[in-house]
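The structure's right below; bear with me while I get my questions together.
One chain of protein is taken out of this complex; the other chains stay put.
Going in written order, the chains are labelled A and B, and every chain counts its residues from 1.
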Amino acid sequence: MNFNSLYEKPVLFAIASVVVISVGTLVTTFIPLFLPSTQPISPLVKPYTAVEMEGRDIYIREGCNNCHTQTVRPLRTEVARYGDYSKPEESAWDRPFLWGSRRTGPDLARVGGKYPDAWHYRHMANPQAMFDKSNMPAYPWLAKAKLDTSLTARKVKVLGYGYDGAEVARQLAAFRETVTAPAYPSAQVRSQVTPAALQGEITELDAMVAYLQKLGRDLKAAQGTAAGSATAWAAETKNPYAGSPEAEEEGEKIFKENCRGCHGEKGTGGFGPKLATTAHKFGGSDADLFASVAGGRPGGMPAFLPQLGKDRVWKAVAYIRRLEKENR
Amino acid sequence: MTPRALAYLFFTLLLAGVFAGIIAYYFSRKRYERVEAPKHRMLADDDPLPDSTGSRREG
Partner (left out) sequence: MTNGQRSDAIVRGFALSSVFWLLVGLLVGLWLAAEMIFPALNLAPWLAFGRLRVVHTNGLTFGFTLAGIFACSFYMLEKLTRTPLAFPGLAKTQLWLFNIAIALGALSLFAGWTTSKEYAELEWPLDIVVVVLWVMFAVNVMGTLVKRREKQMYVSLWFLVACVVTVAVVYILNNLAIPVSLAKSYSAYAGVNDANVQWWFGHNAVASVFTFPILAMFYYFLPKSTGLPIYSHRLSIIAFWSLVFGYLWTGAHHLMLTPVPEWIQTVALAFSLFLIAPSWASVVNGYYTMNGNWDMMKSNYLTKFFILGITFYGLQTIQGPTQAIRALSGHLHYTEYIPGHVHMGTMGWVTMIITASMYFTTAKVSGREVHSVKLANIHFWLILVGQLLFTVTLWIAGIVQGAMWKAVNPDGSLMYTFLDSVAAMYPYWTVRIFGGLLYFAGISVFAYNLYMTSRPKTQAV
């Protein structure tokens, strides 16, 4: 065979090119389509509800994946920052996948349940009001648009979530009832960002928040990571920095970066409880305050121990003590 | 060695062999002129189209 003639026969050459590019394609892309390792199913990972799915589509429409990843890598610092690393079965219902390629903003794979809904309502409306150095765009228009549900049933069918149109209608009605009820825990902040005409409707922002709250939630539930489990730091009962002005000053810096968004300037309260008081919601002893900051509390207080470490948690507690005093 | 490791090794050697074969084939002295001809011809492609006795495609 004369291989020089390959360069004299364009059609043969094109066919040869297709064959050559097909080898790597077959091995790394086509064959894996059918391997169990690329399509693991776990009963623990539930499909999205109709509202979460619509929220996901808004996430896609707004291109959130251009700045936020949704895959935690198995690196020690990454697990400390975000939570457990991502597992393949977690993406089983994701069409398309939304792992992203750039973290201009933080990873969101474990954001579900980290903050109360109110945090997201306020943050999406004006991120800089909560974190002045943030470069996240504000998305005030999401609260001003009614969620379009005309295609929801069809989408759910195409995505194969395993429930029908009647179930979609039931879910939408139940969700609407939940977020519009006066007893909805984030009702106050929601009503601040939602125009009057849409107070009784599902807005695009409602759906987006529902989606964000779903991210990583199934995994957390399966692992039973209960917030505020006190046993891990039972020994932490007394603040080594009590009364140290240097520690209080450092604590103030930690507070501004991590706590101010929810608990307000100088701990005067926001949608997180007031801290400049001696009447703390979850107890006011050193041990109680340490447990609250380190391990989080139900209702939206995240755990800060993995990120801050014991030392800085105590410094933050020292600053809270100063706020108590200043407020007296 | 596990069969899996052997398979990896075999595949790697196979690719290396094909690669060496391609190099040996095209770098052999007897093909030099034919393989290198186009690089000179392309420089003259602004010339008027060659006549029928020139370098017209055969067949």
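Here is the rule we go by: contacts are C-beta pairs under 8 Å (C-beta built on N, C-alpha and C of every residue); 3 or more make two chains touch, one makes a residue touch a chain.
Just so it is clear, the model here is predicted, and its values are computed rather than measured.
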Hidden-chain contact residue, picked from the options A:P106, A:P185, A:G269 or A:G284: A:P106
Touch residues of subunit A, complete complex, unshown partner: 4, 7-8, 10-11, 13-14, 17-18, 20-25, 27-29, 32-33, 35, 37-40, 57, 60-67, 69, 71, 73-75, 77-78, 80-81, 86-88, 90-106, 127-128, 131, 133-139, 141, 151, 154-155, 158-159, 257-258, 305-312
Residues in subunit B touching the chain absent from view: 19, 22-23, 26-27, 31-32, 34-43, 45-46, 49-50, 55-58
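The working rule: only the chains that are shown with their structure count from here on.
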Touching residues (chain side subunit A, partner subunit B) in the complex: 3-4, 7-8
Complex contacts: residues of subunit B adjacent to subunit A: 25-26, 31, 34-35, 38, 57
